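Got a structure for you, questions after.
The complex appears here minus one protein chain, its other protein chains still in place.
Naming follows writing order (A and B), and every chain is counted from residue 1.
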Amino acid sequence: MSAGVEALRVPRQVSGARPVGKLFGIAAAAVAVTAFAIPALTGSYWTYVFTYFLVYAMIGLSLVLLTGYVGQISLMGATLVGLGAFTSAAVEVHWGWPFWAAALSAGLITLPFSLLIGFPALRLRGLYLAIATLAFAKLIEELVFKGWPWLTGGFSGMQVHRPHMLIPFESDARYFWLVLGVFCAVLAFTYNFSRSRVGRAMRATRENELAAQAMGINIVKYKMLAFFLSGVVAGLAGALQIHLSKAGSFEAYRFYLSFLIFVMVVIGGVRSMWGALLGGVFLILQTELLRGVEFLTRFTDIAFGVGLIWVVLSNPEGLAGYLRDQWAWVKEKPRWRALVAVAFVAFDIGTMWLLVHFGGQKGAG
Amino acid sequence: MSRSTSVALPAQPVAPAQAARSSEGDTNTTSLFECRGIDVSFGGLKALSDVSVRVDEGEIVGMIGPNGAGKTTLFNVISGFLVANSGKVLLDGRDLTGLLPYERARLGLGRTFQQALLYRDLSVLENLLIASHRHTRRGLFSNGLRLGAAAREEREALERARATMDVVDLTPYWEKKAGALSYGTLRMLELACMLVQAPRFVLLDEPASGIAQRETEALGPLLRRIREQMQTTILIIEHDIPMVSGLSDRMYAMDLGKVIAEGAPAQVLAHPEVVASYLGRPETVGLEESPKPARRRPAPRRTAGAPRGGGSPT
Partner (left out) sequence: MLYLNLAIIGMTEGAVYALLGLGLILIYRSTGVLNFSQAAMAMCSAYVAWQITTSAPWLTVWGALAITIAFGALMGAGLYYLIFSRLRDSPPVARLIASVGVAFILPALVRVVWSGQSERGLHLPFQFGSGVVKFSSIALQVQKLGLIAVTVGCGIGLHQWMKRSVTGTALRAVAQNRMAAQMAGVPERRISAAAWAIGGAMAALAGALYVPLAYLDPNMMIPFLPKAFAAALLGGLVNLPMGLVGGLALGAVESVFRGMHGSLPRLAETVGALGIVAFLLIRIERFFVSEHELKAIEQ
C-alpha cells in the first residue's frame, strides 16, 4: 500500500527545490522589485556598492560551478577574472570593439586556460589540485599579466569607459541594470541546468565518481564542462568588473582575491548558487559596515577566518546549508512559513527605506 | 500479462537501442534470455562449466546453490562485468558478447545496484533520477535555456521516478538522503534504481540477504507486483529457500560451477544432488551408519546429604 503521491507533494522540480507557495511568490516578487528599483531609490554610492555585490556574486558563482558542483577545488579564480577583465579592456582599447563583443571575448578567452588546468585536474586528487591551481595562477600572473603589457597595461593598468551599446550605460544606475540583467541571465541558466540531468550528473561525479562512471556518466565530459562554464562566468564577471571600476591593473587580481572569493563562497555555501549570493552579501556587509568604523577594519580578516572555521566545523554547506536546514524545519509548519515570508517582505521594505533615507550620503551610517 | 492501470510507465527507456530480434528458429524462440555453454576459469580453477540457463518472458526463475557454486560469477558474466572463456549470452535473441555493462543496461538488462553505486548524500529521488541518466539525452544548453524538449524530458524522468517509487513503496522517503535509510529501505532503493530504467530482464542477487524477516515476507509479493506492473522478467539468486521456491515459476540449482537441476521448484528441491550439495552426503560428513540411541547408565549412588534432583533413577 503506498501513500498517495499527491499528499506528499513531490515537487515538480527536484534537487532541493521547495514548493513555492503563494506567500513566497509575493516575497520573491517584492525582492525583485526592490532590486530593480535600487538605482532609483538611492544615491550613486550605494548603487555602485550593489553593482559591486552583483559582480562578486557572479565571481562566486563561477567558483560554485567548479568547486561546488563537481568538487574541483580551484584557487585561481581571480586569475580567470583578471584574464577576462584585461581581455575586454584590451580589445576595446586597442581594437575598438563594442562592449558586447568585448564581454563575449572575455568569457571565451578563459576556455583555453580552463582546458589547460582541466586536464591535469582529472589526474589530481583534491588537495593536490588546489596547489596546482595556485601554481597555475602564479604562472599566468608572471608570464601573462606581468609579461604582456599589451593585454594588461603593465604596472599602470588599463582604463576603460562604461559601455555604449545603442544607449549609453555610463551612469551608475544604467550600468547597475546592465549588470543586473546579465547576472539574472546567468543565474537563471544555472538554476535551470543544475536541476536537470546535467546538474545531477555533475553532482553524481562529485559524490561518488566510481558509481557515476559505472552508471555510464562520462565524468571527464562533466568535469570539463564545469571547468569551461566556471571559466566563462569568471571571465564575464571580470569584464563587468573592470567596466564598473573603469580601471584595473594586475595588482588587483592576485592570490588574495582568489582566496577572498574562496572564503566568500565557502561561507556562503559552496554547493549552492544561493551560496554565492549569500557569500557576496557577507563580503559586502563586512567591508561596508566595517569600513565606517575605523577600529573594526582589522577585524574583517578575523571575521573571514572565523567564518571559514565555523563552516568547516558545523555546517559544511555554509550559510546556504544552514538556512536550508532551518527551512526544512520551517516548511512543515504553515504558521512559521507565513512568518518567514512576512519577515522577508518586512526586511525588504526596511532595506528600501534605509536606502532611500540614507543612501544619498556616502558611507555607512 | 495485463497492465495495472494505476501506474503509467513507459515500457522502454527513452532512447534505447532496440534489441535486434534473432531470426533463428532452431532454439526456443520465446525465451527472452538465454545463456549457453558458459565456461569461466580463473587460472586453474574452473568457476563455471558449460552453464546454460533459459528464462522465458514473464517468468520468475530462481537460482539456488551453496556458496561458491558460481551463481554470482554467472551473474557477473551475464551483466558484462566478467568475460567468459566460452559460451554466449543472448538477450531477446541478441548476442551480448563484447558489450559493456551499461550498454547491456541500455538494451534492457537490469542488475541490482550494489550499495557502492548509491549516493549517500543525495536524496532517494535524486538517486533515482541519476540512475536514469543514460535514458535521457538533453545537454547543457537545452537544459540551461530550458527548451521545450529538455523540459519535457525532465517531466518524463520525474514521472518515471515517481512511478518506480510507488511500486517499491519508497515514496514516503523521497526526500531522505540515501545514507540515512535503514538497511532494508536501502535495498529497496537499489531495486528501484534498477527498475527506473525499465529493464525487461532483471538479475537479482540475493535481495533478501541481511533484511529482516518481516521485510523478506513482503519481498515475494513485491517482486510479483514488479513483474506484473512493469512487465519485467526476473532471474533471482536466493538463499532463502522457502521464499524463492514460493516465488519462482521455475528453478535452477547449481553446485561447483555446474547446473545440477532444473525444473519446477518442488522437483528441484527434492532432487538428491541438490540436497547433497547443501547438506552433504552421509559418507562425506562422517556418519557411517545411523546413530544408535544412547543407553542410559544408572546414576551413581549418592552419599547422604546430597540433594535429590529429579531424574536419578533408583
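Methods note: a residue touches a chain if its C-beta (ideal position, glycine included) is under 8 Å from a C-beta of that chain, and two chains touch if they have at least 3 such contacts.
As the structure is a computational prediction, the values presented were derived from the model and not from experiment.
Asker: Considering the complete complex, which visible chains touch the unshown chain?
Answerer: A
Asker: Kindly state which of the options A:V266, A:L283 or A:V345 is in contact with the chain not pictured.
Answerer: Candidates A:V266, A:L283 or A:V345; residue touching the omitted chain: A:V266.
Asker: Which residue, A:G60, A:G238 or A:G307, contacts the hidden chain when the whole complex is considered?
Answerer: For the chain that is not drawn, the touching residue is A:G307.
Asker: Consider the whole complex, including the chain that is not shown, and state which of A:A40, A:L115 or A:L143 touches that chain.
Answerer: Candidates A:A40, A:L115 or A:L143; residue touching the omitted chain: A:L143.
Asker: May I ask you to list the residues on chain A that touch the chain which is not drawn?
Answerer: Those residues of chain A that touch the unshown chain are 71, 73, 120, 123-128, 130-132, 134-136, 138-139, 142-143, 146-147, 255, 259, 262-263, 266, 298-302, 304-309, 311-313, 316.
As a working rule, only the chains that are shown with their structure count from here on.
Asker: Which residues of chain B touch chain A in their complex?
Answerer: Chain B reaches chain A through residues 101-102, 105-106, 116-122, 125-126, 129-131, 133-134, 136, 138-140, 143-146, 150, 153-155, 157-158, 162, 165-166, 169, 171-172, 174.
Asker: Within the complex, which stretch of chain A touches chain B?
Answerer: 1-3, 5, 8, 10, 12, 14-15, 189-190, 192-193, 195-201, 203-204, 207-208, 210-212, 214-217, 225, 229
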